[in-house]
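A single protein chain has been omitted from the complex, and every remaining protein chain is retained in its original position.
As written, the chain order gives the labels A and B, with residue 1 at the start of each chain.
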Amino acid sequence: MNRLSLTSLLLLVIRRDLLLAMRRRADVLTTLVFFVMVVSLFPLGIGPEADTLRKIAPGVVWVAALLASMLSLGRMFSADYLDGTLEQMLLVPQSLSMLVLGKIVAHWMLSGLPLVLIAPVLGLQFDMSAQALWVLIAALLLGTPVLSMIGAIGAALTLGLRGGGVLVSLLVLPLCIPVLIFGAGAVESVTTGMSAVSHLSLLGAMLMFSLVFTPWVSAQALRISME
Amino acid sequence: MAINWFKYSAPSTFYGLAGKLVPWFAWPAALLFCVGLYIGFFVAPTDVVQGEAYRIIFIHVPASILSMFIYLIMAAYAALGLIFNTRLSAMMATALAPTGALFAFISLWTGALWGKPMWGAWWVWDARLTSELILLFLYLGFIALQASIEDTRRADRAGALLAIVGSVNVPIIYFSVKWWNTLHQGSTIKFTGTSMHIAMQQAMFTMLVACWLYVIAISLVRVRSIILERERNTQWVKELAEIKQ
Partner (left out) sequence: MLEVCNLACSRGDHQLFDGLSFTLSAGELLQVQGANGSGKTTLLRTLCGFVQPLAGNILWQGQDVREMDEDYYADVIYLGHLNALKDELSALENLRISAALAGCAVTQQQAIAALKRMGLRGRETLAVKVLSQGQRRRVALARLLVSNAPLWILDEPLTALDVGAVGLMQELIGEHLAKQGMVIFTTHQALAVADVATRQLALS
């Protein structure tokens, strides 16, 4: 038996999901457009005073990122569930957790990474300083993968359920609150003249913690949902 | 005498046992509620700083404590059910969730009532209140997930996994909310704990015990109806006196 190594399984799954997404580009763009739109709505609702906008910018960007990642969670497993591929994935002879990790990484590259890249542009709309923008990027880079990972658990638990899209937000959003607090807090602390290091290290710790546990938990959730 | 605990983990035997136990918890709970509220509202002295409004804490504090404890107990039952595949533990977890949510809600409600005279606002983003709100969300998520899954086995197991993930997350959430709160200089009024009058302590303690007894009684009642619903097709349910009528 020439079994694939764990790393090549991981790369295979990531490559496969990216390839599929490239053939269905509209899905990726909708998440990004949603994110941009939500962020742009806030000045319209609150008013264009630069001081207020600068103050709320990190929170707005983070809440919008949270909502945008919820929007794309439904896609993580549902297509594979509907066409039977997920059954084949449960029979993967290496490690289901590793496969799930691959799917999470691919999901992040398609829904989290574009947000990180576009966030500085949105930050400029809110008149954020260069330093704050850098911290925002760093915080999003550390935080959005955690959203994908926690989201994977919710997506796996709500697989195939009616109204799964709303339900998954109900399950996942409360669990994401720490990421929101430290992510937005990091930017806020530099704007008030403090160091963002402690916030960023806590985000990093969360990333490591989720990296270790969430793929396994999501794999268990998938097995429960597929029964 | 050795008791065979596993005998009582079968829903059919536990149903009868729970039925016998309910009055033993329900009546003392009712009695202690009356006693606790009497002491709290009439015996305990008026607080120097907070006046009469402080008396709401005799409901607020036990409700908050229990809402957190119930989540942990629920997660523990869920974990038992998931690991040892015992159906009864999963049913207990399901039975506890609405009570936990109720206490979280009472805690928020009374917190708001207390906040109005103390802080001058119904809602203040105080660390404890915010955590309590998130805890309520976690309960609602658990209940919503179980309600939307028709297959009971999947509902039990999915709910269990969610409860365990939630209970791991609860300390992280609490810590992060506290951190967030201190950064934003929250206006938290602290009780002068040491100078608490003896009658206040008595009232608080009585109410806490009463709430515990209530939780046990109500979850036993609820688990009995869950057992009946799930085992409705079995022979022993059909032979029950209350079903035959």
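As a convention for this text, a contact is a pair of C-beta atoms (placed from the backbone, for glycine too) under 8 Å apart; a residue touches a chain by one contact, two chains touch by 3 or more.
Since this is a predicted model, take the numbers as computed values, not measurements.
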Among A:89, A:132 or A:167, the residue in touch with the chain that has been omitted: A:89
Tell me where the left-out chain touches chain A, residue by residue. 1-4, 9, 12-13, 16, 19-20, 23-24, 82-85, 87-96, 99, 223, 226-227
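The rule is short, and it goes like this: only the chains that are shown with their structure count from here on.
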Rounded to the nearest Å, the gap separating the Cα centres of chain A and chain B is 32
Give the list of chain A residues in touch with chain B in this complex. 153, 157-158, 161-163, 167, 170-171, 173-175, 177-178, 181-182, 185, 188-189, 206, 213, 217, 220-221, 224-225, 227
Which of the residues in chain B end up touching chain A in this complex? 134, 137-138, 140-141, 144-145, 148-149, 151, 153-154, 157-158, 161-162, 165-166, 168-169, 172-173, 175-177, 179-180, 183
